[in-house]
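Structure first, commentary second.
Only one protein chain is missing from this complex, and each of the others stays in its spot.
By letter and in written order, the chains are A and B; residue numbering begins at 1 in each of them.
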Amino acid sequence: MIKKCMQQVRKTAPLVHNITNYVTVNDVANILLACGGSPIMSDEAEDVEDITSICGGLNINIGTLHKTSIEGMFKAGRKANVLGHPVLLDPVGAGASALRTNTALRLLKEIQLTAIRGNMSEIRTLANGSGTTKGVDADIADIVKEENLEEAVAFVKKFADETKTIIAVTGAIDLVSDGKQCYVIRNGRPEMGKVTGTGCQLSGMMTAYLTANPENHLEAAAAAVCAMGLAGEIGFGYMCKGDGNATYRSRIIDAVYNMTGEELERGAKYEVL
Amino acid sequence: MIKKCMQQVRKTAPLVHNITNYVTVNDVANILLACGGSPIMSDEAEDVEDITSICGGLNINIGTLHKTSIEGMFKAGRKANVLGHPVLLDPVGAGASALRTNTALRLLKEIQLTAIRGNMSEIRTLANGSGTTKGVDADIADIVKEENLEEAVAFVKKFADETKTIIAVTGAIDLVSDGKQCYVIRNGRPEMGKVTGTGCQLSGMMTAYLTANPENHLEAAAAAVCAMGLAGEIGFGYMCKGDGNATYRSRIIDAVYNMTGEELERGAKYEVL
Partner (left out) sequence: MIKKCMQQVRKTAPLVHNITNYVTVNDVANILLACGGSPIMSDEAEDVEDITSICGGLNINIGTLHKTSIEGMFKAGRKANVLGHPVLLDPVGAGASALRTNTALRLLKEIQLTAIRGNMSEIRTLANGSGTTKGVDADIADIVKEENLEEAVAFVKKFADETKTIIAVTGAIDLVSDGKQCYVIRNGRPEMGKVTGTGCQLSGMMTAYLTANPENHLEAAAAAVCAMGLAGEIGFGYMCKGDGNATYRSRIIDAVYNMTGEELERGAKYEVL
């Protein structure tokens, strides 16, 4: 089924509207093309409704939030809701500033979100209504490990259930839940944390997967997480002497570009709890 | 002559002012350096007139349009007109939203453009005054093929003649016309469409070519199109196992960097109708 989710993306080439940060936007565009989707970027309030209307899904990322783009996020989100498009929120840095926390909370409240993808500190901030994230990475205390896995799964399931949203917490171990089931995914490599924006890229790709698989949102979200992690593994296998995080950045997207459904099915490491 | 146009860029190192989108801006800067030009980016209305004044050409790209940058586009465009600098418009997504369509139409009306480079859907939108582009790629019905080549050439010639502007429509077959002649160019590879921003990059490079060849704007524009397509062919030749669209992105710019005038002359595939 993981394979099927991926093949649907290649088959339907979903057009994804991205309101995203200017740090990692180029990688988000290229990974969307790599996975078989098509990207368009627009955050101007006067532009977003038209753009969302021609797209199939909406990816909202608050990585470099501006007052003007906030307005665009709400306008696009409402339009996507009216049109029945999936909407993903990537709450980058929620907990690190009041503006980010409050904007993410307002989006969660006012827009019907299909999925939220973030690290555990960001997701806990949304669940608690406040947080103290120390940047754009998860705080050490929040990292999902084998020792705290049971508690983490319970938390993610509960928050997904309460919000009627797919919650995807990514890190060394990834959790993806719709409130009933929880995918526990063990793909990926620690070196991915040394490439800026792998999380943003995953959010873009996940939006394409959600858009292409309207009947299977939970599996589609889990498939995207597996695909990203597996791409990190495959890409790492191509690293040569002298290569570092900049080359790895390209290798990950390249691996998404070349990945087949069979490879994904074989390489995906997950259990469903 | 194609060769001469390229050599003039390397010889004169034109400084190009870019008001462009934040998705592909880094690649636009690097391809300008690769071809022998020099980039500067500025879109703040208070900044653009000073910046345009020290440059030789202006590249306006509406890929991520903001209300504030629109003002900058008009101010810079008027200043460039007063100074006699070439001005290129890349109407990204014209037809996909009212803001993009109307801004591109207003720029066409109020600024004396030297060239417009876009895909066929964007160019048809400008010619018709409205459009229904489905994103940032050309609609399938608009793609220039051998079957509709004659009609496409006639359309481009007519629009170029009416607007007194060089019209460059790029796709599988590229057309570049000043209203009298039309270059039909068959360089490039389909995989270039899987790299975000190859069109934006070409627009940046074309502005450098126009700036460096004030007496031969038509040939300069055609030479830039040939150089970009040939770079796609050469770069593809260096692709190895495991490489995908992210590595290809670098390979294309690398090929522009290493290309000689002789290589371009030999590799350019065009006829003039």
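Keep in mind that, in the parts below, a contact is a pair of C-beta atoms (placed from the backbone, for glycine too) under 8 Å apart; a residue touches a chain by one contact, two chains touch by 3 or more.
A quick note: this is a predicted structure, and the numbers were derived from the prediction, not measured.
Chemist: Considering the complete complex, identify which of B:42, B:133 or B:211 is in touch with the unshown chain.
Modeler: Selected residue, touching the omitted chain: B:42.
Chemist: Kindly state which of the options A:100, A:157 or A:189 is in contact with the chain not pictured.
Modeler: Within the whole complex, the residue contacting the unshown chain is A:100.
Chemist: Tell me, which residues in chain A touch the chain that this view leaves out?
Modeler: These residues of chain A touch the chain that is not shown: 21-24, 26-27, 63-67, 93, 96-100, 133-137, 194-197, 242-247, 249-250.
Chemist: Residues on chain B that touch the omitted chain in the whole complex?
Modeler: Residues touching the hidden chain, for chain B, are 15, 22, 25-27, 29-30, 33-34, 38-44, 46-47, 50-51, 54-55, 68, 234-235, 237-238, 249-258.
Note that only the chains that are shown with their structure count from here on.
Chemist: What rotation angle takes the CA atoms of chain A onto those of chain B? Round to the nearest 5 degrees.
Modeler: A turn of 120 degrees brings the C-alpha atoms of chain A onto chain B.
Chemist: How many angstrom between the C-alpha centroids of chain B and chain A?
Modeler: Each chain's C-alpha centroid was found; their separation is 33 Å.
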